[in-house]
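Got a structure for you, questions after.
All protein chains but one are shown in place.
Moving on to chain A:
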Amino acid sequence: MRSVKTTEQSRLSGIMSQRTERRGIHVDQSDLLCKKGCGYYGNAAWQGLCSKCWREEYQRVRQKQIQDDWALAEKLQREEEAAYASSHGAQTQSHAQSTAPHSVHVSLGPFSKFEEKKTNEKTRKVTTVKKFFSPSSRTAPKKETQEGKSSSPSISRHASFDTDQVSKDFVDFLKNLQKPGREIHKQCRAFIVNMSSKKDLSADELSECVQDFYQNMSDRLMGHFKGSSDSVEQVMDQVEKYIMSRLYKSVFCPETSDDENKDLVTQNRIRALHWVTIQMLCVSMDEEIPEVSENVVKAITDIIEMDSKRVPRDKLGCITRCSKHIFSAIRITMNEPASADDFLPALIYIVLKANPPRLQSNIQYITRFCNPSRLMTGEDGYYFTNLCCAAAFIEKLDAQSLNLSPEEFDRYMSGQASPRFNSSEGDWPHAGSAPDVTATNPVLAQLNHNLELLSGLSSKQERLMEAAQSLQADLLSWPESVQREVHGILEKYPLEIQSCTASAIDANNTDNDNLPPPLTPQVFAG
């Protein structure tokens, strides 16, 4: 039993530390606030600033990034030209051509960049650009070596590295489409530039712009692919990825929206509901089964990870992965595939447990900027819709939704009481008949044991507190009583002060009474 207990203990403490780690962001209020001291909440993703301060702080950086993105597009174009040239000229020459403009671009200031762009524009008009999206088979091996060069560590553009990669991927993808690919690229670039000039639009208007763009793009693609929805979808996924990676910073939780406040409300709400148990939600997941708790942890990780993705589809991917883990957890618990009736409560439970960062902002962002066909109908859309339901349920959750009396609910909500772990054990759908689950279940036994210890501790602490308080009262009254005593004595034996002046010890008027008898010379015989 000893050894069992210790492993249980270590497992429990493992769970505890996981939890505190996960929830660590909420613990210290001062850590949460914007580093600029404006009083709003900051966010790690915004380097500890609030959205407003972050925006101001990085406006300049963003402007630069847009410039960089443009420059990169130009660069990619030049590389293509170089690659094309190399397929005609000598290998060495192509290398010189491909690396030279690149290093120039890195080391020179904006003015020369502008010059470069201009000259480039000229050459583009000539012939080489036609090969921008030339079939990749011809240039593929060359491209490899160039990529190795361009991603060398000497380039100090860490901030936009991700978007660089996205641009590259996008161009690579579009190359396979040849001529229409070039057109798509042009359209997307124009759209991004256009959007970056529309900073003051409301969230809905931003969404409308992007959705209109998706709509137009997919209409055109539909014509091009002669109605093959699969091909259209494939291109649209890439378009979404490219566009939203660029726009993310300016349109996620935009200043003009209420998203940030909603995030705070939801976050606080979930924290206030910390006492909700898996049994109250009637969730068919038994976390004592290691495989189940593993899936639960993975589901929580996935849903938290959603906030770190930029592309709506990638965020959806996190939700889908989270959902699949939940399905696994239910299937293992029930020994049967899960249905919608099992899934939604379990997802609610996971959301409560994870308290995913910026949940509302993420839901809104996906809703506004995801490619609609995916969101409306497909499997990802199903899970996303369930997440919306879970968020709505949590928002409106009351006593009735947990099968509690309003009094109970209020007491839990105010922290006056917390649900006993063993009071609702009968609710376990599969363990139902066992009369004393505590006896058979070491974790529950451990929990009960810990609860007892805790309540013992709390009563001890209460006693200690009482003692401390009486000590404090004693200490406060002590000087008073001393004073009173002194006063009494003084009254009993009033001091009669005789007027006296300070005097030297051997002055004539010294009060002889107070002095020891004067030393008199003594003569010793002998």
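Convention: contacts are C-beta pairs under 8 Å (C-beta built on N, C-alpha and C of every residue); 3 or more make two chains touch, one makes a residue touch a chain; residues count from 1.
We adopt the following convention: contacts and distances are computed from a predicted model.
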{"item": "Name per UniProt, for the chain absent here [options: \"Ubiquinone biosynthesis O-methyltransferase, mitochondrial\", \"Ras-related protein Rab-24\", \"Superoxide dismutase\" or \"Ubiquitin-conjugating enzyme E2 M\"]", "value": "\"Ras-related protein Rab-24\""}
{"item": "Which residue of A:48, A:180 or A:378 touches the chain not shown here", "value": "A:378"}
{"item": "Residue, one of A:169, A:183, A:233 or A:255, that touches the chain absent here", "value": "A:233"}
{"item": "Residues of chain A in contact with the chain not shown", "value": "204, 207, 211, 215, 219, 222, 229-230, 233, 258, 262, 284, 317, 320-321, 327, 334-345, 360, 363-364, 367-368, 372-383, 385-386, 388-389, 391-393, 396, 400-401"}
